[in-house]
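Sharing a structure below in C-alpha cells format, with a few things to ask.
Here we show just some of the chains, and they stay where they sit in the whole.
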Amino acid sequence: MSKLRVAVLGAKGRIGSEAARSVEAAEDLDLVAALDRDDSLETLKESGAQVVIDLTHPDSVMGNLEFCVRNGMHAVVGTTGWTDDRLAQLNSWLDASPSTGVLIAPNFSIGAVLTMKFAQIAAPHFESVEVIELHHPNKADAPSGTAARTAQLIAAARAEAGSPAMPDATSTALDGARGADVDGVPVHSVRLRGLLAHQEVLLGGEGETLTIRHDSLHHSSFMPGILLGTRRVVSTPGLTFGLEHFLDLN
Amino acid sequence: MSKLRVAVLGAKGRIGSEAARSVEAAEDLDLVAALDRDDSLETLKESGAQVVIDLTHPDSVMGNLEFCVRNGMHAVVGTTGWTDDRLAQLNSWLDASPSTGVLIAPNFSIGAVLTMKFAQIAAPHFESVEVIELHHPNKADAPSGTAARTAQLIAAARAEAGSPAMPDATSTALDGARGADVDGVPVHSVRLRGLLAHQEVLLGGEGETLTIRHDSLHHSSFMPGILLGTRRVVSTPGLTFGLEHFLDLN
Amino acid sequence: MSKLRVAVLGAKGRIGSEAARSVEAAEDLDLVAALDRDDSLETLKESGAQVVIDLTHPDSVMGNLEFCVRNGMHAVVGTTGWTDDRLAQLNSWLDASPSTGVLIAPNFSIGAVLTMKFAQIAAPHFESVEVIELHHPNKADAPSGTAARTAQLIAAARAEAGSPAMPDATSTALDGARGADVDGVPVHSVRLRGLLAHQEVLLGGEGETLTIRHDSLHHSSFMPGILLGTRRVVSTPGLTFGLEHFLDLN
C-alpha cells in the first residue's frame, strides 16, 4: 500500500514539531514537508503532499487554506478564531474544489471530544448533571474553557429535550459552595499542585449515577486525533467542523 | 393532553410493584391495570391499556406478548431468556400487526446501557481498555454478567475497527494480577462490604485517559428506563431490542 | 469467655433500634436491657449492664450519664450539643468514679472519623488541599457539616505547622467556580440525584496527589463504631471525646 503523503505547517512550534514526528513514526504516512513561517507554500506543491496539517496561527491560516484547497490538497486545521465570515470564505473555496476535504478541530484530544459528546448524549436522561474540572494552580481562568463549553453543551442538550430544572433543595449555603452557574449547570473548579488537566461530568438519576472522567497528562494526547483526522479527511470532501464527526459516534 | 394508559404485568413482584408506583406517579401516564399471575389477560382489554409493561417470567411472557400484539397493545418487556426462535415467533406476530411496537430490554438502567454504548464507541480510539467491576461480597460470580458483556462489546468494536492488540509488557506477574481475560480485555472484580454494584471502563491513549463509571445504588434505577420505553414504544412499531435504541445516541 | 453486658438507651429510635440488634448479633456482647424514654433507669442496675449505649437526646443525656457514672457503668454516647459546661460537669462525676469510662462520639462512622484524621495528618505535607462533598439533592445546607468540619481541621493543622498559603493563580473566575472558602480551604458541594453522602479530600504536591474518599451508603455504617466503642470503653477510664482515640492511629 502506498503511504499517504503529509505536510506539516508550523513544524517548529511545540505541537507542530510533535505532529511532524508522529507523522514520521506512522507506518501508513509519509512526511513530505515540514514548513515553518518563512517557508514558501510552493514547497507544498513540490512535495506532492496530499494532506496538509496546519498548526500555525489565525493570522496565516486563511492564506494557507486558500492555497491548499485551490491546489486540491486536503487540510487538517488546529488553529482557533473561526468566525462565520471565515467559514463562509472557506466554504466558497471548497465549492470550487468539490473533492477536497478540510477538517477544523478546536480540540484534537479524542478523550476531550468524547467526554463532551457523551455528556451531551447522556444529559437529558438524568435528573442532575454537574461538572468538576481540576487543574494545576497556575491556571488563570476558572472554570476552564473546556468545562464551560461542556456545561453549555449539556444545557443545550437538556433544553432541546425539554428536561426540567435540576433538583436542588439547598436553602443555606456558603458563597460559592454550589459552584459557578453555567447555563444552569453547576461547574466546580479545583486547583491543586501536582495536577495537569482533568474533567469529570457527574450525572445522577433515580438509584444510579454515571461519571465520565477525562485525564489529560500531556499535549501528546493531541497526536492520535491529528493522525485520525489526516487519514479520514482524504475521503470526506467539504468542510468538517469538529473531530467528533470522525469518531463513528453512531 | 390525555394520558397514556398503561398496564403492568407482574405487579406484585419487586420490580413490578415499583413500576406500578412509578407509572402512577408520572403525570403523563395513567395506570389502568396492575395484574399478577392469577389475573386474566382479558382485564387488559377491558382496561383500555395502550402499553403493557411485562415484568413477569420467561415462562409466561410469550403468551402475554401474543395476546398484547394481537390486540394492538404495545409492550415493554423486562424478562430474559430470549432465543432466536422466540424472537422469530414474536416478529411473526408483529408482522400481522404492523402498527404495534414491542421493546425488549435486557437492562433498563440507563446508566448501564450508556456505559456499554460509550465503551463500544470509545474503545477503538484508545490503545488500552480495561474493565473494573466492584460489588458487595455476597455475589457468587466474578466477573459480573454486565462486566463480561461490556468486555465482549469492547472486544467486538475493536475487532471491527481493526484495532491492534493492547500494549502490555508484563513479564513477571503473580497469578491473577492482570485480571480475567474476556476476549482479550482484562476484567478485574473487586468484592467489598459496603458496595452495591459499580463498574468502571478505563481507556488509555497517548497522554490521556478516559474513564466511564456507573454506580448502581438501588433497583429503582430501572424505573426511568421503563418509563422512557413506555413513552417511546407507542411511536416505534415493530421489535426493538435494547433500550439503547431509544436513547438518541446520534 | 463471659460476654460483656450491654444496655441501649433510646432503643426505639432509628439508630437505637439498630444498635440493639447489632449488640444482640455480636458474639461477645449480651444485650441485657433496651430502654426507651418512659422506662426507669433503675432497670439498668437490675440488668447488670456493664456498658450503656446512650442514643437518646441532649435533653436526657446528662441525667442518664449521672446515673451511669455514679453506678459504675461505662457509657458510649452518641448525642450532640456538648458544651464546656456540660463536659466539666461530666468530668466531675467521673472524678468521683475513677474506674469508669465514657466515650462521647460526634460521629460513629469509622470511615468519616478516619477521613478527618487522615486529612489532618496529611494536610501540612502538601501545597494544596481542597474538599469536595457530594450529596443527594434534598440536602438543605451546603457545604455539609462534615465537610465544613473537615476543612476547619485541615486549616488548623496547616496553621499549626506553619504551612504557607495555597498556590492559586486564578485571576478570572465565574462567581462560585472556586468553591466556598472555609478557613482558607476551598470546599465544593455537589448535589446529585442517586447519591447519598460522599466526601473527597484532595491533596496535591510536587508531582503527586493523594485523595481520601469516604462513601456513606447507610446509617448502618455507625454500628461498627458503636460496637468498637463499647468494647474499648471498659478499659479506658475517664472521658474520651471522639472515636478517633480508639482507632490506634499511631
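What to note about this one:
Each chain gets a letter, A, B and C, in the order it is written, and its residues are counted from 1.
Basically, a contact is a pair of C-beta atoms (placed from the backbone, for glycine too) under 8 Å apart; a residue touches a chain by one contact, two chains touch by 3 or more.
Values in this document were obtained by computation on a predicted structure and should not be read as measured data.
What's in place is 3 chains of the same protein, and the file's complete complex has 4 copies in all.
In this section, only the chains that are shown with their structure count from here on.
Look at the CA centroids: the one farthest from the centroid of subunit B belongs to C. Top-ranked chain pair, ordered by C-beta pairs in contact, is A-C.
With centres computed from Cα atoms alone, the innermost chain of the structure is B. Rounded to a whole number, the gap between the C-alpha centres of subunit A and subunit C is 47 angstrom. We define each chain's centre as the mean of its Cα atoms; on that basis subunit A and subunit B are separated by 32 Å.
Chain centres here are Cα averages; for subunit B and subunit C they lie 40 Å apart.
In subunit B, the residues that reach two or more other chains under the touch definition are 215, 217, 221. Those residues of subunit B that touch subunit A in the complex are listed here as 109-112, 114-115, 118, 121-122, 124-126, 161, 203, 205-224, 228, 247-250.
Looking at the complex, you find that subunit A touches subunit C at residues 126-128, 130, 132, 134, 137-143, 148, 166-182, 186-195, 202-209. Touching subunit B in their complex are the following residues of subunit C: 194, 196, 215, 217, 221.
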